[in-house]
Every structure is written in structure tokens, then in C-alpha cells.
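Of the protein chains in this complex, all but one are displayed in their positions.
The letters A and B name the chains in turn, as written, and every chain counts its residues from 1.
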Amino acid sequence: MEANAPHNADRQAADSQAKDRQDADGQANFDRVIAEDSRIEPKDWMPDAYRKTLLRQISQHAHSEIIGMQPEANWISRAPSLKRKAILMAKVQDEAGHGLYLYSAAETLGQTRDKMMADLIAGKARYSSIFNYPALTWADMGAIGWLVDGAAICNQVPLCRASYGPYGRAMVRVCKEESFHQRQGFEILLELAHGTPEQKHLAQDAVNRWYAPALMMFGPPDDDSPNSRQSMAWNIKRFSNDELRSRFVGMMVEQVRVLGLTLPDSEIRFNEDTKKWEHGPLDWNEFHEVLAGRGPCNAQRLERRREAHDDGAWVREAAAAYAAKQSLKTKEYAA
Amino acid sequence: MNAVPMGNESATRITPGNALRPEDIALEVRTGLAKPTEDVAEYALRLGDDGLILAQRLGHWISRGPELEEDVALGNIALDQLGHARSFLTYAGGAWDKTEDDLAYFRREHEFRSAAIFEQPNGDFAATIARQFIVSYYQFELYRRLTESSDATLAAIAAKAVKEVDYHRDHSAQWVLRLAGGTEESRTRMIQGLKQMWPYVAELFQDDELTTRLAETGAAVEPSSLKADFDRLTGEILAEAELEVPDGPAAPGGGRHGRHSENLGYLLAEMQVLAREHPGASW
Partner (left out) sequence: MNESKGPEATTDRNAWGLWEVFVRSSRGLSHVHAGSLHAPDAAMALRNARDLYTRRNEGVSIWVVPADAIAASDPDSKGSFFESPQGKDYRHATYYTKSEGVKHL
């Protein structure tokens, strides 16, 4: 054994040198691809920090889709017309699909969906804090579609060009499908705003409650968003949080007029100097509180996900066992 | 356009080849192109209620399925059923100047005409699959024959529905096989699910005066005439899954005449609550 020791040390040194060389080559290739605004694909060498950032962002995005199903799914059974029931069902179902596309993209980075789901259920993973607010009335289906999906689309369209190929491709599919989500929300509000006084009141109340949380979906102000700069350098993010938020406010200002409703923000104005829309102060304390798990519905959302996952365990196990038995049968037959 | 009008003189979307939407039927009903007889409307109400109640039940699974892929699958089935319901209810409403929503949201419990199996609670996934297995094999046999109905609208709705229900059959059969042949636990649950749902099979195949009258005109088929094919085809899957056909006593039935189990009241209360808070409102 001892005679081999120097050999092993040499081998280790050589291995480590080879790895360093690979990393250096990989880094050079990675830098070139990013500089060319081309795409990184799953098997390419990538810096650990890039992989981690993406994994965190994509899995959080997937979790948001899955948890985001709940506030709307709660209204499927009570939708006030059969047409609205069908639309809402299709929409919530789409969100499951979007979660799936995103989990698949995250899986290409070397994390299993099971692990991501386990983290979510254990409360170790984050998701968009907006889904921790309750959907109290039917008008919330309109406000969620118009404001929440609207903000999401604003965020997601630039992500179609994210430097990580599988993420960009998933976002292309998501954006294509989500175009109807915002419209159906807008039309729910439009119907309500032009309905009975009571309906109009419901619509305004819902817009009042969802407006600020929707603006906060773009993330903390740029000064307070330390990871943004790196994400932009890596071509994951294309625009800063504040930039996207300002664009979104501009669009909402136009659209709310068509609705005949108002935004609960008296400080909205177009800054002629910067050519940007500005809005009133947002309660970032509340944002961080909700994100940290102390929002109105955090516990209930996670509990529901945990329950579905646990209740389904025997089904998943059964299907896997059946598949194993079938493939065994085929082998025995062949032998 | 080379579609051949069926029974109606003018160009109509109601042909078996079209992917018929409830809006198409609403248009035909409004313009008087399609008008059901009182009997046909009563019959369409039954089929519409079956689909509506089932969709209401299945919708609950979205966000609660055993795997995300299954959320999507059950969502698709719910949407298909809701689509059939909307078409049948819209058509039925043509006889009484009512819309699909008037019928769905403003009838009382005893005015619903669904069979009892559709309102049975979801239970666990095996119970839901057992219910799906029964209703999709039943609906397939029904719609397959209804495509030949002398009533052009019923035939057209059935022509779209039969293709979708064919897939529902496949979905449920795949799961019956997997749950029965998976683990000991899943097999026990599958057997229990079938035992729970099977008492409601008999009602689906009961004839009554309405179906007899309609069968004579060729507008509908006698439910009893579907039973042999249902037994044979479900029997094949159950045999492959090495399961017995449950043999407990049949539940009393009565849903076609407005006598329901205790389950329907809760389901309707939830479904109708918002619409009833705002009568006459538009959504």
C-alpha cells in the first residue's frame, strides 16, 4: 500500500490539473457564448454560481405556478357562469402545465423534480409572495388575471431570451399560452365594471387589493436587489426590476381607463425627464414579511400542496410498481 | 362549404363533422334553426346535468391530483364534460326560452335530472377512477348510438362528445389496470372504489316513459340497450385487472325524476351561490 502512495498523489495532482484546465476552457467558452448573446445548453460547462442562480430562479418560478393555482382553483366550483367556469378551469390547468415546463427546465440543471417538490413542501423553497394573499371574491379572478398575470407576462417576455436555452424555450411556450390569461381577467373586470353597482364595487375593491402586491412582483427596488446585476451580466435578466415595474405601470394606466376603474395610487405620474412612469411608495416591509412566510395564506397554501402530494404517494407508487412488473414480465417472456 | 344540412334547410353548423361549440348551438336556438321538442329537451337536460355535475366534481381535482401530470389530465376530462353539458343544456333551454346558465344556476335540486353516480363524492383517487370507469364506458355507448339520432342537434353534440369520451374510457382503463396491478394498497383501494360506485350502475340503464317514447321516434336510445356492451367492455378490463364485478345491491336511483342522494344539495349550493347572489347579473 505504502509503495503506491506517491503514485496516488501524482495521479491526484494530475487529475486536479486536468480539471483546472477544463474549467479554464469551459469558462472561456461560457464567456464567449454569453458575449455573443448565444445560448448555454444543459451539457455545457457553466460556472457553479450561474447554475445555482438559474436553479433557484427556475424552481421558484415553477413553484409559483403550482402554488398560484390555488387561489384561482378555489373559485372553479363557484364560477358564476358556465363559460367562466370553463375558462377558469382551462387557465388553472394551464398553470399546472407551466409548472411542469419549468420543472423540466430546472431538471436539466441536475436537480430532480422530487427534490424540488420536497423543498417546497418543507417550506425551504420560495415562490412569488403574491400567491399568499387570499382570493376573496369573484372579482379577484379578474384582478389576478389582469394585474398578476399582466405583471408576470411583463417579467416573462424578456425571459424568453434568457441565456439558458431550456429556460428560454419553456418561457416561449408559457408566454404563448398565457396571452389568454390576462385577457380573460381583463374581461371579467370589464363585465363587472359595467354591471350592477354592486358588481362594480367588487371590481374596484379587487383592483385596490391586488395593485400593490402586483407591483411588488417585479422584486425589490434596484438599489436593494444585489443579485440583479449579476443576472443581467449573465443575460438571464434583460431589464432591471424598476425598469419593468415602470413599464407595467404605464400599461395599467392606459388599461384601467378602458375598464372605467381607478388604480389605488394617487402618485402615479409620467416623468418627462426620465421618460418613465413613477408610482407611489410600496410597503417593502410587508413584501419581506410575506416572503418570509408570514403572509395571510402561506401556511394554508403549503399545507394544501403537502396534502395533495402525500395523498398521491400511493398512486405514484402503484403506477411505478405496475411499470416494474410489466417490464419484468416482458423480460421473462423474452428469456 | 360542402357540409350537407341535416334536417334543417339552411346552412347550419349543426353537422356531425363539426367541432360543435355551445355558442354555435345557442345561435341556432336563438335564430330558431334548432328547436327541441319538449321530450327532446327533457332528455337533453338529463345528459347535460350528468356532464355538469361530473365536471363540478372533477374540477375539484385540479391542484389536488396525485401528480401534476394528472392535474392536467383530469382537468382536460372535466373541460370535455363541461363542454358537453353546455351544449346539451343550451339546446334543452331552447324549449323553454332559457339559457345554459338559467338552467345550471337557477333550478332547484329536485329539478336536476342527473343520475346518482355523477354526484358521488370524489373520495380517493381510486374512487374517482372507478366513477370515471363506469361513466365513460356508459357515455361512450350512449353517444356512439346517439350520433345516429333523428334529432340533428343531439346527433351533432354526440358526434363531438363520443370522441372525447373514448379518450376518457382509455384514461380510466389505464388507471384501473395500474391501481389493480400496482401495490397491495392500491389494489385494495381500487376494489373499494369499485364497490363504492357500482351500486349506481343500474340506474344508468333504466328505461322510462320518456326514453321509450323518444326511442320510438329514433331521437334517443333505450338505456337498457346499452347494458350488454357496457358489461362486455368493462368486463374485459376488469378481467385483465383480475378484478371481480362488484355484486352488491343496486342503489334505488330516481335521479332522472329529481330524487337525488344527499350529496347533490351541497354540490349545488356551492355551484350556485354566487350566481344567485346577483340574479340577472351578467358575468
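Just so we're on the same page, contacts are C-beta pairs under 8 Å (C-beta built on N, C-alpha and C of every residue); 3 or more make two chains touch, one makes a residue touch a chain.
What you are looking at is a predicted structure, and each value in this text was computed from that prediction instead of being measured.
Of B:Thr37, B:Ser150, B:Gln174 or B:Ser225, it is B:Gln174 that touches the chain left out of the display. Summary of contacts with the chain left out: across A:Tyr101, A:Tyr167 or A:Trp234, the touching residue is A:Tyr101.
Contact between subunit A and the absent chain runs through residues 22, 25-26, 29, 41, 43-45, 93-94, 97, 100-101, 104, 107, 112-114, 169-170, 173, 177, 313, 316-317, 319-324, 326-327, 330.
Interface with the hidden chain, as seen from subunit B, comprises residues 67, 69, 72-73, 76, 170-171, 174, 178.
Note that only the chains that are shown with their structure count from here on.
Centroids built from CA atoms put subunit B at 36 Å from subunit A.
Listing the residues of subunit B that touch subunit A in their complex gives 22, 52, 55-56, 59-60, 62-72, 75-76, 78-79, 82-83, 85-86, 89, 100-101, 104-105, 124-125, 177-179, 181-183, 185-186, 189, 270-271, 273-275, 278, 281-283.
Against subunit B, the residues of subunit A that register as touching in their complex are 66, 69-70, 73, 76-86, 89-90, 92-93, 96-97, 99-100, 103, 138, 188, 191-192, 195-196, 198-199, 304, 307-308, 311-322, 325.
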